[in-house]
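Every protein chain of the complex appears in place save one, which is left out.
To keep things simple, chains are lettered A, B and C as they appear, and every chain counts its residues starting from 1.
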Amino acid sequence: MTHATMLDHGLFGRLRRDAGLGWDAYVGHPFVRALGAGTLPEAAFRNYLVQDYLFLIQFARAYALAGYKSSSLAELRAAGAAMIGIVDVEMPLHVGYCRSWGLSEADMEATPEAMQTVAYTRFVLDRGLSGDRLDLDVALAPCIVGYAEIATMLKAHPATKLDGNPYATWIETYAGPEYQTLAQAAVDSLERTGAARGGHARYPDLLRTFRTATALETEFWQMSL
Amino acid sequence: MTHATMLDHGLFGRLRRDAGLGWDAYVGHPFVRALGAGTLPEAAFRNYLVQDYLFLIQFARAYALAGYKSSSLAELRAAGAAMIGIVDVEMPLHVGYCRSWGLSEADMEATPEAMQTVAYTRFVLDRGLSGDRLDLDVALAPCIVGYAEIATMLKAHPATKLDGNPYATWIETYAGPEYQTLAQAAVDSLERTGAARGGHARYPDLLRTFRTATALETEFWQMSL
Amino acid sequence: MTHATMLDHGLFGRLRRDAGLGWDAYVGHPFVRALGAGTLPEAAFRNYLVQDYLFLIQFARAYALAGYKSSSLAELRAAGAAMIGIVDVEMPLHVGYCRSWGLSEADMEATPEAMQTVAYTRFVLDRGLSGDRLDLDVALAPCIVGYAEIATMLKAHPATKLDGNPYATWIETYAGPEYQTLAQAAVDSLERTGAARGGHARYPDLLRTFRTATALETEFWQMSL
Partner (left out) sequence: MTHATMLDHGLFGRLRRDAGLGWDAYVGHPFVRALGAGTLPEAAFRNYLVQDYLFLIQFARAYALAGYKSSSLAELRAAGAAMIGIVDVEMPLHVGYCRSWGLSEADMEATPEAMQTVAYTRFVLDRGLSGDRLDLDVALAPCIVGYAEIATMLKAHPATKLDGNPYATWIETYAGPEYQTLAQAAVDSLERTGAARGGHARYPDLLRTFRTATALETEFWQMSL
């Protein structure tokens, strides 16, 4: 399935479409555009990297929670793989990348979480615990799938400059096949959970969750500026 | 709505019907029949009363959990009222009744929970936390609504003896209008949550929860014998 | 126990003292001072009132969670009373007060939660679920006890003007005996849980929770300005 269809179909496609201007504000945020143009101030990017490190710890907790909320071995395995993927693959990569920006893991760990980091991550965890696995998957989606869309869009955008852009590695990583596959897996999981636990009546509530999560992701960009 | 229609319609009616022989084994358990006939050994009833006391504490926790899982003020209010209803009304009544059977609250508190008590209550709490409010309501239903059905059935049954039956008060309490109203409120809440969060695809899983909860309630009777 | 001693002793006193400048920034925030002087813009107060309404719903959920996390009947009863206290007493009072400021309950319910509201409330809920009852009580304390301290301080402060101050009712309510008793009960509960589940080794982590909660409360004032 190509990127375009992944975002247009099914439950995810419907949520993204109905999030409307809120979704556009997130994926087209000035932070994103400046990243593509290579004009983002270094301090903003460093601030973002530190908070993203703290964010990933909470995201791994959210996948652990998905494991607790699993009812089949297949679901458990997928949640465990995602959790280990963040902790053992994504975080070491992130830490290595941050080092190239002069940020040590110890420094990042010692930095307090920004309110925006707290707001999005704890909202996701609470949706997951107060709702079910579907509420959790919907709350997680704007982050995982949004990054895939943003990076793909940036790569194709005429205003994007990759040559000499200090943020080119960021764009290439999230536009690359490994991350795109991971995002597709998240969409697939959302669609499966949606088919098993969704239903017409739940949609307005799921959309509310998706919109709030998208708005909180937008605040995350805003904070970094 | 009369008792008969409450049990036949909607999501609850469907779950009860589909639980089939498992439901019949619960509501028509030898413990229940001996209670109606007044032939239940006193030791069995006392054992039941003590475990029911310990059970109610966990049940109040389950309603507290329903409060945490609420998304509207109306849901919160209903959960809070149910929780306070157990702790401030049902438990003092139960304690008073137990006293008439020679059981002090301190003795009951000091008794360890039987495995059967642990199994049903913790199953309910885990369904509530790993699933959503609907999973929780479905796991709670066999207890609350089953007691209403059992007492109503006993009162109408030709084999039931109320005169001189030491368990007549138990039957009258659960067949009485106050408890019947409470059970009806639980069914209404289940139907509302089912309408808001249910859906065709969820039914097999909900039925599995309902069946397990019913089987664990049956074990609770069995333990007391 | 007088107000002064309630805040100086025990675990709460130690947390408050060690939160240091963070605590001072919260209780002496410009929003608070402007409230006392009667100079707070009406729009800021109305904004605060709406978000406080949304906040109280989440706070009632936090007390419901405390009920789930209770292990004794006494703890359950206290949590249930606090939950019902918010839903049936505090919220109707709040709604009535808001009406006098031209805010209807329907309007408030339809307003989205501000990020600051999300951040503090979901942080509290997550501390409660990932930690134990003591972590939850510590995360709740800055709000409940802080309001008692703020109102008492304002009443005694030379810069405070009660005559003709549109916010005098707010000050009188939180400085009044009813709220002060409620705050004292929260401190007492924290001290009891601290005695039962605390310990030297947990203190740094509890202080971190207290500091984060205090900082998020400060952001709540900041948002309203």
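For the reader, a short list of remarks on this structure follows.
In this section, a contact is a pair of C-beta atoms (placed from the backbone, for glycine too) under 8 Å apart; a residue touches a chain by one contact, two chains touch by 3 or more.
For clarity, every value in this text was computed on a predicted model and none was experimentally measured.
Annotation: of A:79, A:143 or A:215, A:79 touches the absent chain (contact as defined above).
Per the touch definition above, the residue from C:14, C:33, C:46 or C:197 contacting the chain not shown is C:197.
Remark: the residues of chain B touching the chain excluded from display are 61, 112-113, 115-116, 118-119, 122-123, 125-126, 129-130, 212, 215-216, 219. For chain A, the residues touching the absent chain in the complete assembly are 57, 60-61, 63-68, 70, 73, 76-77, 79-81, 83-84, 87-88, 91, 109, 125. Annotation for chain C: contacts to the undisplayed chain at residues 68-69, 71, 129-132, 135, 195-202, 205.
In the analysis below, only the chains that are shown with their structure count from here on.
Comparing mean CA positions across the assembly, the chain most remote from chain C is B. Comparing each chain's Cα centroid with the centroid of every protein Cα atom identifies chain C as the most central. The distance from the centre of chain B to the centre of chain C, with each centre set as the mean of the Cα atoms, comes to 37 Å. Chain centres here are Cα means. That of chain A falls 43 Å from that of chain B. Averaging Cα coordinates per chain places chain A and chain C 32 Å apart.
Shared contact sites, meaning residues of chain B that touch two or more other chains, fall at 68.
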